[in-house]
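Left out: one protein chain. Kept in place: all the others.
Chain naming follows the written order as A and B, and within any one chain the residues start at number 1.
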Amino acid sequence: MTQTLTCEVNGILRTVEVDGDEALLDTLRDRLYLAGTKRGCDEGECGACTVLVDGTPVHSCIFPALAAGGAEVRTVEGLAGPGGKLNSLQQAFVDRAAVQCGFCTPGFLMTLTALLEANPSPSDHQVDEAMAGNICRCTGYSAIRAAVRSLVREDGA
Amino acid sequence: MQFLAPNTVREALGMLSERAGDLRVLAGGTDVMIQRMTGQLPRSESLLYIGGIADLRGVGCSDGLIRIGALTTHLDLGCDPIIATHLPSFAEAAATVGGWQTQAVGTVGGNLCNASPAADLAPPILAADATMVVSGVDGPTRIPADRFFVDRRRTALPPGQILLGVEVPVPPAATWESYLKVGRRSAMEVALVGLGARFSVVGNRVETARLGVCSVAPTPLRLRHAEAALVGSGLEEEAVTAAARRAMVEVDPIGDQRAAASYRRMLVGRLIRKAVRLARQRLEIK
Partner (left out) sequence: MTAVGLGAPRSDAEAKVRGLAMYGVDYREAGMLHARLLRSPVAAGRIIRLEVTEARRSPGVHAVVTAAEAPRHRNGLVLLDTPFFADDMVLYEGEPIAMVVADTSRQAEAAVETIVVEIEELEPVSDVAEALAPGARLLHPDLDSYRVIPGTGPWPKGGNCGGVLTSDPGGVDEAFETADIIVEDVYTVPRQYQAYLEPKSATASYDGWRWTLDVSHQFPYKARSRVAQALGVTDSRIRVVGHHIGGGFGARLDLGLEQFAAIGASLTGRTVQLVNDRVEDLVSCMSRENATIRVRSGVTRQGRIVARDFECLMDSGAYAGDTPYLTSIALLMAGSVYRVGPTRVTAKSVYTNTAPSGAFRGVSGTYLCFALERHTDRLAQAIGMDRREFRMRNLFEPGDSMLNGQTLEDAEILREAFERVEERAPWREAGKGPLRGVGLAAVIWLTNPLAGSATLGIQEDGSLGVSTAATENGSGAVTMGLRQIAAAEFGLGAEQVFVTSPDTDTQSYDAGSQGSRTTHVVGMAIKAAATQLKPRLFNIASGLLGALPDDLELGGGNVRVRDDPSRTVSLSEVARTALGVGGPLSSTGTYSVPLPKWDPDSAQGLLFPVFPVPTYHVHLAEVEVDPDEGSVRVTRYVVVQEVGRMINPDGVYGQIQGGVAQGMGYALWEGLESRDGRYTRRTLESYGLPLAVDIPDVEIIVLEHPCEAGPFGAKGVAEPPIVPVAAAIANAVSDATGADITTLPIDPEELLVALEKRQEG
């Protein structure tokens, strides 16, 4: 039996029928065709499925879709600014070679977006702690750290 | 199956009393959703999502009691000033539960009711002499924390009831407490051993000692014999050695894919020593 979920996704009000125990990830990928959010583990370990629900990062693979009723959901597809311009974090990922295979990238971008919105000048250690729930198998994290660091400096200047 | 989302405790309890056998209470979902997907919980069960009940979230303090709502998230605990002042070990424990994504939605109540042998909040709650406030349609009752964990993944929460929150007496002034956890990596770990330690001193003597541990038995538990070895002592080497020895006998760890039983047992002793070392520095025991 499906139930109705109404929430805002990337600024657009969406109403969609979902299964009662459906994970938000399935709703986003299979019902709303927002495939930028990735499925890596289905157990809240890898973080590739991270989206923001009311500004807070959650693992959408284990987040009940219906718990997002009335909430604002943001996914990687909603990060670019007006005219489709990359936001500063996306641009820093491109410029600092923080992307390799890129499968983890949407999740990292969402977690780090939330971090920078809460704390525009995080230390390296704060960055590492914030992304403990996101795994990157390719980069060894150094370039991701550098991408965030580049924004902290720019803001400080 | 159905997803029910009550807005009040009364509404939730009403639904629960009508169809307790078929309803699974869901808060943040970080455990329940995984357990459903992996077949540990039946997917036919309907979900009673209590995450929308605002009354059950938050921390308050009055009449010498700190009250923590069951839906307070790990992240809430980590930035609450009352917790920071009086119950720092709760914040330390909450900060070790998964990553940001889990701490943001995972709740105190969920962590305790899921009753994992490795529940991170259980050791500090046991060490704090906390009381669990539970309620059915007939109103709330109280269960001491050390009687709450009955077995692996089983609590004393009666069917048809939900956990409303946790009450903790404000600790005396000269009290030190901490949560010490060992995992393999520096984060995202299920505890190999977690120790919630609390010592209150009068003069240079330990008046009360509490040691709560997880991941060393089917349930989180208090190490009463080890505690007794420390009470009345000045946390000197002899007492600590005795406490560590007793603790290693009191626990009954299993060896599994995360760690050998012998390593877990060894860690219990080591963590008690570490706790005492830290406590001595902070309490300035001579």
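One rule holds in what follows: a contact is a pair of C-beta atoms (placed from the backbone, for glycine too) under 8 Å apart; a residue touches a chain by one contact, two chains touch by 3 or more.
The structure presented is a predicted model; accordingly, all values stated were derived computationally and were not measured.
> May I ask which residue of B:M15, B:V134, B:L271 or B:I285 touches the chain that does not appear here?
From the options B:M15, B:V134, B:L271 or B:I285, the contact with the absent chain belongs to B:L271.
> Just one of A:L24, A:V53 or A:V76 touches the chain that is missing; which is it?
A:V76
> Can you say which of A:V9, A:A48 or A:A67 touches the chain missing from this structure?
Of the candidates A:V9, A:A48 or A:A67, A:A48 is in touch with the missing chain.
> Can you list where subunit B touches the absent chain?
Missing-chain contacts on subunit B: residues 38, 182, 184-188, 190, 256-260, 262-263, 266-267, 270-271, 273-274.
> Touching the absent chain: which residues on subunit A qualify?
34-43, 45-46, 48, 75-77, 79-80, 86, 90, 93-95, 97, 99-106, 109, 125, 127-129, 131-132, 134-145
As a convention for this text, only the chains that are shown with their structure count from here on.
> Where the centres are mean C-alpha positions, what is the separation of subunit A from subunit B, in Å?
30
> Which subunit A residues qualify as touching subunit B in the complex?
Residues 1, 3, 20-21, 23, 42-45, 47, 50, 56-59, 62-64, 66-67, 69, 111, 114, 129-134 of subunit A touch subunit B in their complex.
> For the complex, which residues does subunit B have touching subunit A?
1-3, 5, 26, 29-30, 33-34, 36-38, 43, 46-47, 49, 51-52, 75, 98-102, 104-105, 186-188
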